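With one protein chain removed, the remaining protein chains of the complex are shown where they sit.
Which chain is which? They are A and B, in the order written, and residues in each are numbered from 1.
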Amino acid sequence: MHQNSFTIISSLNKTILLTLISFILLTTGCEQQKTTPVAGGVAQLSGKLNITGSSTIAPLAAELAAIFESKNPQLRINVQTGGSSRGLADIRQGVSDIGMVSRKLKTEENDIQAHLLANDGISIIVHKDNPITSLTEEQIKSIYLGKIKNWKSLNGVDKKITVINKAEGRSTLEVFLHFFKLKNVNIKPDVIIGDNEQGVKLVSRNRYAIAYVSIGTAEYNIKSGTTIKALPLDGVEATTEKLASGEFPLSRELNFVTKNKPSPLAQAFLDYSRSNEARKTIEEFGFVPIK
Amino acid sequence: MNALPTNNNLADTLLKIASWASGIFIVLFFGYLLFDITVNGFSRIDFSFFYESPVNAGRQGGIAPMLISTLLILILCLCISLPIGIASAIYLAEYTNEKQWFSRFIRRCLNIISGVPSIVMGLFGYAFFVIALKLGFSLLSGALTLAAMVLPLLIRSIEDSLRAIPQSYRLNAHALGLSQWRMIFQILLPMASQGILLAVILSIGRAMAETAALLYTSGYVMRTPDSIMDSGRSLSVHIFDLSMNVPGGEPSAYASALTLIVLLLIINTITAYISRIIKNRSIK
Partner (left out) sequence: MFPLNKDKILLIVLRIMAGISVLSLLFILFYLVKEALPILQSISSHRFFTDESWHPTSGSYLLLPMIIGSILIMLGAMIVSAPLGILTAILSQFYAPPWFTKPLNRTVEILSGIPSVIYGFLGIVTIVPLLAEFQAPGTSVLAGVIVLSFIVLPNIVLISNNALSQIEQVHIHNAMSLGLSRYAIIRHVILPQAKPGLFTGIVLQSGRAIGETLAVLMVCGNVVQIPGSIFEPVRTLTSNIALEMAYAMNDHRSALFLSGLMLMVVVLVVILIAEKFSPQANIQ
């Protein structure tokens, strides 16, 4: 018995050792790869590009990157999510080449260069079965301030309103507060959420909830039959068409940002992201590409 | 499975009913979970789902790169944590007792590590492995972070199974003049192999389920990794992103979840099989 088990253990040890060695080899092999020079004006691009930031833009950027990579097989574009602030912090630290920021840059952020990618709107959503068909700016304000607590006062059903707000620091929240001239301190929420889809999931299963999410998210969900509806704002329907035509008032910028002048490689990707071909991809994600 | 006497009294009947109730509850719950995920995920799965790359942020296409990344992270994590785990457990169980300050100190540290929330672990991994050690967003950074997370579980379970070996084996080995080295590798470790396997299963489970820590360390990239220094998205991160961040991602999220469960089932069956072989050998 002992002899047998001993062979098992020692062969296990050997396997571990071999794996470790092969991993070390792999790692060093990769280091060498990194030193290959980046081709500048050649038709086929090669090298590595890091993009980090806003979770709203990340899925779109990942898709654009995948298509761009398929055109340039030697190119590697890594897209990491984590929020607009991280996007800014990473390009300041030089960890990434391009950042993603889902709002307009602030005036004090003048050390950063913005490359506008698309526009996104924010729409107010309620459950599909909610009899309310429109709300005025004033009513939305009152709901979020806790002055209107029941749908009955808005000629709806006699049920308490579940107010869904976004977490502190999120760009969507900032844009929402700015538009309605609200202060987050005064808002009386029942639920605080992170990402857009969380809001959609809650509202689609709670007849008496109200939330605000990215227009693209809302539109995609309504088209695929989720039980939510987007309320018009100031009589303007909350759709990407109305956003593209500039009529829908509650909108925000989606930016790629770089520190100083982008590298040739980064520039090539930025150019691609504003090409006609990329417009189609951007529209598929429910955003409005710039003209 | 102990063949205890089956004489009935009220207390015994009550305990029997209560334990059956909780057992059936768990099985029913798992049944519901599996049913829900299968019903919602199965229609999205065909064969190409497993070898294609994702398209359109994962709404279409497959999950091949995520499967490869997950596997690599798991293997790396075990390569790093298992030697440390086994060695630490041997040290704690065979060379120290509960009263020595160093062993108490290590134990306390392990308990605290096991309490570090995964999100904090992720932030630590980001600050230390990704930035300070310059490993970047990579499978290696993710595996190192995960290794730190599973260590307490690994050490605790292996130590328990070492301690469960009756003292008489050690005394006999000493009496036969075996060196400590031979006693550990030829008697204690083989005898504890079942416990080690359980520890590995638990760790794989924990590692496969981990999401928050990996988001900040091994990253979000959907491409098949070329080496362990590449960023790669684990299956759990993929499920999280599809369900929380991608409109219309739910069917793919369900399908990926179903795949994950089937994977767990396969790993589980293999380990059960291996443990049976080891058990049979040591009986001979």
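The rule is short, and it goes like this: contacts are C-beta pairs under 8 Å (C-beta built on N, C-alpha and C of every residue); 3 or more make two chains touch, one makes a residue touch a chain.
Values in this document were obtained by computation on a predicted structure and should not be read as measured data.
Trainee: Quick one: which of B:39, B:120, B:171 or B:277 touches the chain that's been left out?
Mentor: The single option touching the absent chain is B:120.
Trainee: For chain B, which residues lie in contact with the unshown chain of the complex?
Mentor: Those residues of chain B that touch the unshown chain are 1-2, 4-7, 9, 11-12, 15-16, 18-23, 25-27, 29-30, 33, 36-37, 83-84, 87-88, 90-92, 95, 97-99, 105-106, 108-121, 123-124, 127-128, 148, 151-153, 155-157, 160-161, 164, 166, 179-181, 184, 195, 198, 201-202, 204-206, 208-212, 236, 239-240, 243-244, 253, 257, 260-261, 264-265, 267-268, 272.
Trainee: What chain A residues would touch the chain not displayed?
Mentor: 55, 82-86, 89, 159-160, 162, 167-171, 183-185, 189-194, 198, 201-202, 205-206, 208-209
To be clear about the criterion, only the chains that are shown with their structure count from here on.
Trainee: Provide the C-alpha centroid distance between chain A and chain B, rounded to the nearest whole angstrom.
Mentor: Those two chain centres are 31 Å apart.
Trainee: Give the list of chain B residues in touch with chain A in this complex.
Mentor: Checking each residue of chain B against chain A gives 53, 55-58, 75-76, 79, 82-83, 131, 137, 140, 185-187, 189-190, 193, 215-216, 219-223, 226-231, 241, 243-249, 278, 281-282, 284.
Trainee: Going by the contact rule set out above, which residues of chain A touch chain B in the complex?
Mentor: Its residues touching chain B are 1-2, 4-6, 8-10, 16, 19-20, 23, 26-27, 29-31, 33, 55, 58-60, 62-63, 66, 69, 76, 78-82, 95, 194-198, 200, 216-217, 220-221, 224, 284-286.
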